[in-house]
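Would you mind keeping the following structure in view while I ask a few things?
A single protein chain has been removed from this complex, and every other one stays in its place.
Let's turn to chain A:
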Amino acid sequence: MGEISERAAVRRLHDRLGFGLGPGDAEAGYDVAVRRLLGVAGEGAPPPALTAPAPVEKPAKGQKRDKEARKAANKARVAQEAKVTGWWLDRMVASGGAVGGPAGAATERLTWFWHGHFATSEQKVRSPQLMLAQNQTFRKFARGSFTELARAMVVDAAMIRWLDGNDNREGSPNENLAREFLELFTLGIGHYAETDVFEGARALTGWTIRRTSTQARFVPARHDSAPKTMLGKTGNFDAKGFVDLALAKPESAPFVIERLWFRLVSATPPPAATMDRLVAAYGVRRDVGAVLKAITAEPAFRDSGSTLVKQPVEWVVGLMRALGVQPAKLDDKSRMKVLAGLRGMGQLPLRPPSVGGWPSGGSWLTTSAGVTRLQLALLLARNAELGQLQKSSARVDGVRALLGVDQWSTRTRDALAGVTEPAQMVAVAACAPEYVVSG
């Protein structure tokens, strides 16, 4: 494996720490691109607005029209979910470039990453309000301190509902949240014992959610305040104490960093020396932004072997950015088709398949996803202004530049040579292996 070119490395930076190249991004050098992506989000146009939907009234029980009322409430909630998901996609597309500066793109990209890490699904939460509040928390801490993010997540209302924390009270601990927190969010299998799960559940007792608020509330009467022994320490631990004990374990830093690495750099784990440098950057503050910066300085980040299959959301957002298609400006039917396409490719935001998050790599390259990908690309291309491809005599190269692909293989060149209509050409190009994979 060798080092990729400076230009390819800049493109990779934007693929991995943002949602693909924005206008003018390809022209910057590597160091400038790192600074622009990982600096403070600059002033720019405000992000897309969203009026937070109001909670759907729960229909009264035992009434004659109960069933119909429930159906109507479900329908309203589904519409709210689509609204929130649409807004988030809109925000991902708008991030970087002219809006918010490239640093906004990295924040949005990490917001997306944390959603996959602390994977929570509306399928069970059934409250777009709570999902939205969780999403804002991801954004707030996206490139900040993992300590603060983890502390916020363990008492996050959507998370509590998702992992049955609301039923966790003194005398009848519910282990779900404590277990997944240790296994999937902070430490990984093998670094805690069953008793830690049990005692952790006791530490988390007392946090409840109410329909009237998107914030969980601590009810001391429900909290088990007797001493607990977990992760080698004894004390009257509460939620914050539980998080801090888990994060203090030496295995926590490599666990979190490896998950970042796996999604942003490569399926091959970082070499030991690299991991040491990244752990040092992470530091006692558990600084995610510093880790990201350190990652960009690693030789492995610029290695030609560090390729990743784009997840469907990354692919579709990147494509919309390249084509200048803003989801909010699509007609309702097309916008719903975008969401349906994401579902068809296996990755709809707010709906991770399990608490373990989404799969990656070859899992996205299924036969059904291939069909959906083409249909979706065609839909987006038909909503784009493609005048420059209309008159270009070098269309094959024009569509390459439009999508920010380093170079076409002879196979893709041949395939593209057979189509003349610009939208079809873009759709085929977007399905080409060189675009589906972030090289």
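Going forward, a residue touches a chain if its C-beta (ideal position, glycine included) is under 8 Å from a C-beta of that chain, and two chains touch if they have at least 3 such contacts; residues count from 1.
Methods note: contacts and distances are computed from a predicted model.
The complex appears with one chain absent; UniProt names that chain "Secreted protein" among the candidates "Extracellular solute-binding protein", "MaoC family dehydratase", "Secreted protein" or "Ubiquinone biosynthesis protein UbiU".
Across A:33, A:106 or A:163, the residue that sits in touch with the chain not pictured is A:163. Only one residue from A:29, A:283 or A:356 touches the chain missing from this view: A:356.
Listed for chain A, the residues touching the missing chain in the whole complex are 70-71, 74, 78, 121, 123-124, 126, 162-164, 166-169, 171-176, 179, 183-184, 188-190, 194, 197, 258-259, 262, 267-269, 304, 307-309, 340, 343-344, 346, 351-357, 359-363, 365-371, 374, 378, 409-412, 414-416, 418-421, 424, 427-428, 431-434, 436-437, 439.
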